[in-house]
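Contents: one structure, followed by commentary.
Omission of a single protein chain aside, the complex is shown with its protein chains in their original locations.
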Amino acid sequence: MLPFTIGISQILVAAMGVVVGIIFGAIPGMTATMAVAVFLPLTYAYDLETALYLLLGLYVGGISGGLIPAILINIPGTPSSITTTFDGYPMAKRGAGERALKVGIVSSFVGGIISLIALALFTPLLSAAALKFSSVEKFLIILFALTVIAALSKGQMLRGIFAGFFGVLISLMGMFSVNNAYRMVPDFMRSKMQDGFQLLPVLIGLFAISQIFEEAEEGMRFKVEKMDNGTSSTEKFSFADFKGQGVNLIRSSLIGTFMGVLPGVGGSAASILAYAQAKNFSKHPELLGTGAAEGLVASEASNNGLTGGALIPLLSLGIPGDSTTAVLISAFMLQGIQVGPLFITQNPNTWNTILVALLLCNIIMFVCMFYPIKWISKIIYIPRQRLYPVIIMICIVGAYATKNGRIFDVWALLIFGIVGYIFGKIKIPASCFLIGFILGKDLENYFIQSISASGGSLMVFFSRPIGWFIWLLIVASVAYALWDNAKDKKKKAAEAAQ
Amino acid sequence: MIQVVYSTEHWIVPIITMGVLVVLLAAIILTEGRARVQEGKPFFQKPGRFFLENYDKMKLWGTLLLFAGYIFALDVIGFTVTSLIFVFLFNVLYTGTSKKALIGSAVIAVVASLLISVMFGIVFNITLPSGMCSITFADFGFTIY
Partner (left out) sequence: MKLKKIVSLLLSGAMALSMAACTVGGGSNSTAPAASGSDSNAPAAAAPAGAGASSLKGQNVRVVIGSTSTSGDSYMIADLVTRYLSAEMGFNGKVDAIGNAAALDEIANAKGDGKTVMMFHDMTFLSVLFGSVSEDYALETMTVGPRIGQNPGGCFGAAAESPYAKLSEVTQYLIDNPDKTVSFNIESGATSHLCFAAYYLYVQETHGDEVAGRIKAIVGGTTAEKLQRLWDRNADVIYGDTSAFAQYTEEGVQDQLKMNMFGSCGTVNGVEIDSMADDGVTFNGAPFDFAKDFCMYFPKDMDASVLAEYEAAMKKVTEDPQFQADMAKLFYNALSADEVGVEASQKFIYDKREMCSELIERSPSLDSLT
């Protein structure tokens, strides 16, 4: 008798989950969370174990699928693949799309497996650690993630930081959930903007729609330089691409896993942090952002590292680690099972099944993505004039589905398409704006929670040892970015003088 | 020390953020202005050209108008028919009106909108915008939005 449940039907259901998840992940505006929510009603008819195979498949597939459009058409399929575009798309543009995709997929797989090991072996340890993180530490972690803006906006740091804070401000529009009061929303828009602008329309507006406007302005003449179909030896994928990336791979996976473990720190913060660290520790930081496999590895290893991590607080404390695992709670509830501190000891079979299912889904994900990717990577050769109309339609479906069917979100998509286009014109980095937008709400939430608990004293942010450690990281990260920026300026000045 | 009052706490972070933005804006104007002065240019610079020289007016404004029209039509007409029309129009806008291009545009429009409509609206049961051209097949129990 196996200590877990597995069978042909479970494997098939997991495979379906992974494939559908990849589709959801790859479609701009559709996410793993949405995939799990859409398929939740289907699980009524399943027993818990089969349901878990399906839902975990959707989760793993959905997180992984985002790298495809991020690399091939510069549109992040999910919020956590934003940093994938920074290096993936430049690679694809120079004809190394297939190689970039394969690097991304292998990194995703490794990230998934490392997080699975963490889940299997260190759940009690990590959940105990998560309990030590109060709102103060979470605020600091989010602040730390924000410092990536400084690293990203080299050469125009002030504008980058401005864009980041502007993103924070825009994310605060709508009703504040603590006292239910509106700010920065005109009265007649209140019913539409109770929760402000949604992340997905903003994301795909800034990245996809603005790009379409830009290329329309240029008359849609964009073409990829054809590199004899990827046969040139320098740009072909081999596992040698990972030489010297071991530390990066493991560090990024662990950052992803730990961000997953911390409840209430969003999944996209994981890849942002991992990317920033890859840049800080890189031997060639100037290459990141121009198509270096290093950045791709960091981004993809961390966002799949999230999967196992986010399950840790769910299964050991009963609180979800991210938005997708929040939906998973319903799947357990529907079967009459409560996830909480006693879950693992009371349901050893289910617990083992989760581990096996996660392993299986990661393997299926790898097989389903690594081998067919050769053909998928050809998307980049489709003429843009033919591709963009379809992308527009798909983005509209994605935006409309963001909050289960609101036309306002589609308008937001267009609005932020225009905003992104204008940003490009007046040289405000949209990626910095977006990072501010993503982190803004959490930043406010934990800031207010911290100072409410301290009676308004700001000293609370310096009162705990874990906090000091994060402060150290923040200061180091900012100092490094400043130093790097200054060095860069000097170099440019020296070049100009010659 | 920040006084946290329940009924006004929703303004604490927005006001701090706005303050930071004003400071940053001033810093940007100052540093960039100074850099220009060092290069021998005036402190304030006339904004450069917004659009590219000889930009494709038709395609840029056409994209904007079609996009807005698409959204307007969505919950009046319904997803499938609206998409069919607008994906076709976008294709025509980008590829022209030669016979070959038109055939391609029509094929893409029909196949893509039906595919997406069926995949999401029926297979995945996601709510899509419905309107007067949405058809319900009551006997089979599904709706094409």
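Before moving on, here are some points about what is shown:
Order as written gives the chain letters A and B; numbering starts at 1 within each chain.
Criterion: a contact is a pair of C-beta atoms (placed from the backbone, for glycine too) under 8 Å apart; a residue touches a chain by one contact, two chains touch by 3 or more.
This structure is a prediction, so every number in the text was calculated from the model and none was measured.
From the options A:L158, A:L287 or A:I376, the residue with contact to the chain not on display is A:I376. In the complete complex, the hidden chain is touched by one of A:S238, A:T290 or A:N404, namely A:N404.
Considering the full assembly, B:I108 is the residue among B:L24, B:L74, B:V92 or B:I108 that touches the omitted chain. Against the chain not displayed here, subunit A makes contact via residues 8-9, 12-13, 15-16, 19-20, 23, 37, 40-47, 50, 54, 131, 134, 175, 177-180, 187, 190-192, 194-195, 263-264, 317-320, 326-327, 329-330, 333-334, 336, 338-343, 345, 375-376, 378-379, 381-382, 386-387, 390, 403-406, 449, 452-453. Residues of subunit B that touch the chain left out of the display are 4-7, 104, 108, 111-112, 115, 119, 123, 125, 127, 130, 136-143.
The criterion applied here is as follows: only the chains that are shown with their structure count from here on.
The geometric centre of subunit A is 21 Å away from that of subunit B, both derived from CA atoms.
Residues 20, 38, 158-159, 161-162, 165-166, 168-169, 172, 176, 178-179, 181-184, 209, 212-213, 216-220, 384-386, 388-390, 392-394, 396-397, 400-401, 404-405, 407, 410-411, 414, 417-418, 425, 443-444, 447-448, 451-452, 455-458 of subunit A are the ones that touch subunit B when the two sit in their complex. Remark: subunit B residues 1-4, 6-7, 9-14, 17-18, 20-21, 24-25, 27-28, 31, 50-52, 55-56, 59-60, 62-64, 67-68, 70-71, 74-75, 79, 83, 86-87, 90-91, 94-95, 104, 108-109, 112-113, 116, 120, 124-129 touch subunit A in the complex.
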